[in-house]
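The complex appears here minus one protein chain, its other protein chains still in place.
On to chain A.
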């Protein structure tokens, strides 16, 4: 939480949780896919389902998938823009269980890639990403966030942490979850700086790595923070 979250975001109305937060959820899903999706199946939970239409939640989610920020003047025309970008989408009401009433599940596809994201909009434009491809995660989009999906074996977390340390990248928060012993696991690390390009490429080349994504900040303080590559300052 920063001062820029309290006076801000600059946004298209009418609701910071239903509009700005929804847009940021779309931005995160787009980054996890690594491209503009060709198809999106969006499930809206509780309050998002109930009052989302009038609050521009549907438009804002699509705007985020197109890479727009919450202050983008094109947000109210996001459906038309999606047509121009060849993005098709569907909306349905879903029950995601015991999660925040302003939550959504985004399943997105594009160019051989697919990802499923569940995230909540918790107020004032702040978001909380809680699941990626079914794995429990926890990140807010306030910082650079590295997500890796890998084969669950001894020492992978230590290797990733070692690579980050060698690249002078500090870990602010870390969560890890797996579907079963020796199955797939996901490591989610919030970072003070992004991983350098060379280290990122190296990480992706590891045989146990199945999927690696670096999500850039979607919150204002994170976007404006200086990127201190290769320095501990």
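FYI, a residue touches a chain if its C-beta (ideal position, glycine included) is under 8 Å from a C-beta of that chain, and two chains touch if they have at least 3 such contacts; residues count from 1.
The criterion applied here is as follows: contacts and distances are computed from a predicted model.
Missing chain, UniProt protein name: "L-serine ammonia-lyase", from among "Carbon-monoxide dehydrogenase small subunit", "Asp23/Gls24 family envelope stress response protein", "Putative transketolase C-terminal section" or "L-serine ammonia-lyase". Checked against the hidden chain, the listed residues A:20, A:146 or A:160 yield one contact partner: A:20. Between the chain not shown and the residues A:122, A:138 or A:168, the one that touches is A:122.
Contact residues of chain A toward the unshown chain are 1-17, 19-20, 47, 50-51, 53-56, 71, 73, 75-76, 101-102, 122-125, 192, 220-221, 224-226.
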